[in-house]
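Provided herewith is a single structure, encoded as structure tokens, for subsequent inquiry.
Removed from the display is one protein chain of the complex; every other protein chain stays in position.
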Amino acid sequence: MGNAHNSIIFHPEKCAGCSTCMLACARAKTGSDDIRHSRIAIQPGAMTLAGDAPAETALALCRQCGDPKCVQNCPSTALSINADSGVIDWNGNKCIDCLLCTVGCSYGGIAVNEADGRVMKCDMCAGDPACVKACPNGALELNRSAELYQEFGHKEDLFVPGLSACQGCNSELLIRHTLRKVGSNVVLATPPGCIPGMGTVGYNGKTGSKVPVFHPLLTNTASMLAGIKKQYNRLGRDVTMLALAGDGGVGDVGFQSLSGAAERNEQMLFVCVDNEGYMNTGMQSSGSTPAGSW
Amino acid sequence: MSIDQSKAIKQQADAPAKSTGQARPAVSVKALRRLPDSVVCDGNEASAWAVALARPDVIAIYPITPQSSLVEYLSQFVAEGLIDAELMNVEGEHSVMSALQGAALAGARTYTATCGPGLAFMFEPYIRTPGLRLPIVTSLVTRDTLTPQCVWGGQQDAMLVKEVGWIQMYCESVQEVLDTTVMSFRIGEHPDVMLPVNVNSDGNYLSYGVTGIDLPEQADVDAFLGQKNINWHAALDPERPMAIDPLTGGAGGPGPSLFVGYRKGQCDAMQNALQVIEDAHEEWAQRVGRRFAPLIEQYRLDDAEYAIVTIGSMTGAAKDAVDAARERGEPVGLIKVKTFRPFPVAAMQKALSKVKAIGVVDRAVNFGWNSGPLFQETLAAAHGLQRYLPAASFIGGLAGADITTDHFDRIIHDTARLLDGQVIDSPVWVNQHD
Amino acid sequence: MSQPIKTRADNLIPYQPIYPDQVPDTYCPVAKEPAQMLPGDWRSMRPVVDRDKCVKCATCWIYCPVQCVVEKAAWFDINLATCKGCGICAQECPQRAITMIEEAGK
Partner (left out) sequence: MHELRIHGRGGQGAVLASKILAKALVSEGLHVTAIPAFGFERRGAPVAAFMRYSDRPIRRINNIYSPDTVMSIDPSVIHSVNIFEGMQAGGTWIHTGRAEPDELVFPDSLATLALCDAVGIAMQVFRRNITNTIMLGAFAKATGLVSLDALKKGLESASFRDAGLHQNMLAVERGYEETRLFHLNNACAAKTPKPAAGALEDRI
């Protein structure tokens, strides 16, 4: 079980500066419409983020940092990382309002509440931030990547670390996550194409997978898997059949065996990684290549 | 019955053994309905009886004339519980062989049958099976190939795939079809062989030729086949994870030597098969009491001056013709090839050493040599005799044509003329003037 | 749909697969040893994580094709042994905590 948490993302290009979020935050936290109580502040584009075009607006909001400077700087341990929610909790009783915490904060996420002179910061509204819900333009987004990580982060990546896919290859991303999710009680078929091309079935005596894996023909992935499944059913063993095929292996030359398998109600998980072309052989068009795309 | 009712039955019948409780016990032995001791049937039905005796795990089928009644018998036997196997009625021959490869890699003993255009469509996975070293048994109810379009017998389909690395045995009679089909499981699954096996029977003449045959006892067959072990060398099994057929070869690193190792391994296996085929036939003769010449059959060769060479079901009429010729004082003998792949060079040379001329009767055409394929192979074997052996190529029985004893009389007559210097350097088309 | 489905006969002959520990390597090509290739040397650009900005939201972990993102106590870091320098993590990081810099070798 890793330790990652949901967080709020700001899309400056969508922000109209209407401060509805601030109103929502003030109401959620203090019940009043006085936006001075708002833990979130939209400010004129004072702080541009590296690499982006200067935006009209910037967001001052605690992002519940992984390595929070505020917690380090606080002399009275009023700030602490909540292990469960990842939120940086503020303890009003210990806080002496010295504002040392604002030093080093990358996000202007901790500030003085001018109404009551106390330090205030966002606490993520128990995981369901009011500001995000209130924003009419979608400028605020609750990033839930962490939930995926919490659920699957600890599961083993069943491919070897080094696969020779191109830099940034979406297929490599897809197959690693897919196989991690499906698990090791599996027989994996990778019909010829980029997926075995990057070495999942290995090269000269070395394998790229930690699970049973094989090259079917580009034409018979579904029927080979069907045969394997038949025998395991016969032996009373429930093994998952997984195919990681490209669009050619599914919709062009591999379609007949797939259609036959479907008609016969064969049981297999057939993933089509549709990169819309025969990429392994150098980008020829396939049945799923949109007209005019090359 | 409404469509969804039949679909429901189909789904239930196909439903896998759920792992929750009602999974069928992986290992259980229950007496099968007793198989008959003898049957009057055709070659296709005989093949189905042989498959019932061999107890395969997974059978994949797709019908094609003249094999079609074979797969009908298989389906009927499975439905009646004579064969307890997973029967896959797939959408084409390509998937037939593919499904069986998958099943074999999961440990199944597998079987199918096809011919002609079906074999051509199956060719992509067919050529891969020997490399995977999977002992899949496939009967070829041989049929001539297109074009011209025909649905009748001939051996062109089996001959066209002779370089792929499958063991190929040709049967002379329906009884031999049954016995050879059972033997082929043992031959293919022998640890020193581990190669797929084709049992070839002539379309129409054997496939639909009805005659009386005897069935061996199931216990004898079980003892003869012994403990099956199909995927000890390569498995797709989560309990033994491995990659099957990774990319191999290229110019650098271990590639070249690895690749040569696999090819050489395949050739060694084919050579081992020669002895394994002989042993299998020998033990079959002892256990079941029927003896067939495993590689080459010599018929009345010891006192022969010249011989005709035959293959498949034409041999019956040929033997009758040889007997008749002998009564006319013609010193003719007969050499029958049963095992065509691996080609039994030594056994052929031993037979050829007894004669001074041969007439090779093919049921297929070798377009490259303007002769029959068996003619070309026999000549290649004759090279070892280190003497000139006059030979003539006869091509008959194409697309179901009938090679009768009259035809063989003329073949014997033509072959005899080779002894006194006559040269026949282009093929004699036996049925051209039928 | 009254008539019962005919149950199949049970005549599996006892089947205990015997797997020898040593299989001659001239049979079917198989591979059991994992490949050791580490594509770290493919990089021309290298990702750097700003520890102060990382909110540990794991977005980089999700989008990294090589899955070489490693969780540390206070931030997510990149395993440079296998990172190919594709820059997706920098592109996807919602907090702009990752920047790509020229690859300077070791």
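Which chain is which? They are A, B and C, in the order written, and residues in each are numbered from 1.
Everything below uses one rule, namely that a contact is a pair of C-beta atoms (placed from the backbone, for glycine too) under 8 Å apart; a residue touches a chain by one contact, two chains touch by 3 or more.
Keep in mind it's a predicted model, so treat the numbers as computed, not measured.
Shown chains touched by the missing chain?
Hidden chain contacts in the full assembly come out as B.
Given that one chain is not shown, which residue among B:266, B:313, B:339 or B:366 touches it?
Answer from the full complex: B:313 touches the omitted chain.
One chain is left out of this view; which of B:206, B:361 or B:391 touches it in the full complex?
Residue touching the chain left out of view: B:206.
So which bits of chain B touch the chain we can't see?
Within chain B, the residues that touch the unshown chain are 40, 66, 151-153, 173, 204-206, 208-212, 313, 315-317, 319-320, 400, 402-405.
Heads up, the rule we're going with is that only the chains that are shown with their structure count from here on.
Using the stated contact rule, I'd like to know whether A-C or A-B comes out ahead in C-beta pair count.
If we tally the contacting C-beta pairs, A-B comes out ahead.
Compute per-chain Cα centres, compare each with the mean of all protein Cα atoms, and return the closest chain.
C
When the centre of a chain is set as the mean of its C-alpha atoms, what distance in Å lies between chain B and chain C?
46
List the centre-to-centre spacing of chain A and chain C in whole Å, with centres computed as mean CA coordinates.
15
From the mean C-alpha coordinate of chain A to that of chain B, what's the distance rounded to whole Å?
Between these chains, centre-to-centre, one finds 56 Å.
Do you know which chain B residues sit against two or more other chains?
24-26, 57, 107, 235, 240-246, 248, 258, in rising order.
Multi-chain contacts only, two chains or more: what residues does chain A have there?
Within chain A, the residues that touch at least two other chains are 199, 201-203, 205-208, 210, 234-235.
Note which residues of chain C are touching chain A in the complex, please.
Going by the criterion above, the answer is residues 12, 15, 25, 29, 31-39, 42, 51-59, 61-68, 71, 73-76, 79, 81-82, 84-88, 94-96, 99.
So in the complex, which bits of chain C are touching chain B?
Against chain B, the touching part of chain C is residues 1, 5-6, 8-20, 23-32.
Can you list the chain A residues touching chain C in their complex?
2-7, 9, 49-52, 63-67, 69, 86, 104, 106, 141, 143, 145-146, 148-149, 153, 157, 160-165, 167-170, 172-173, 176-177, 199, 201-203, 205-208, 210, 234-235
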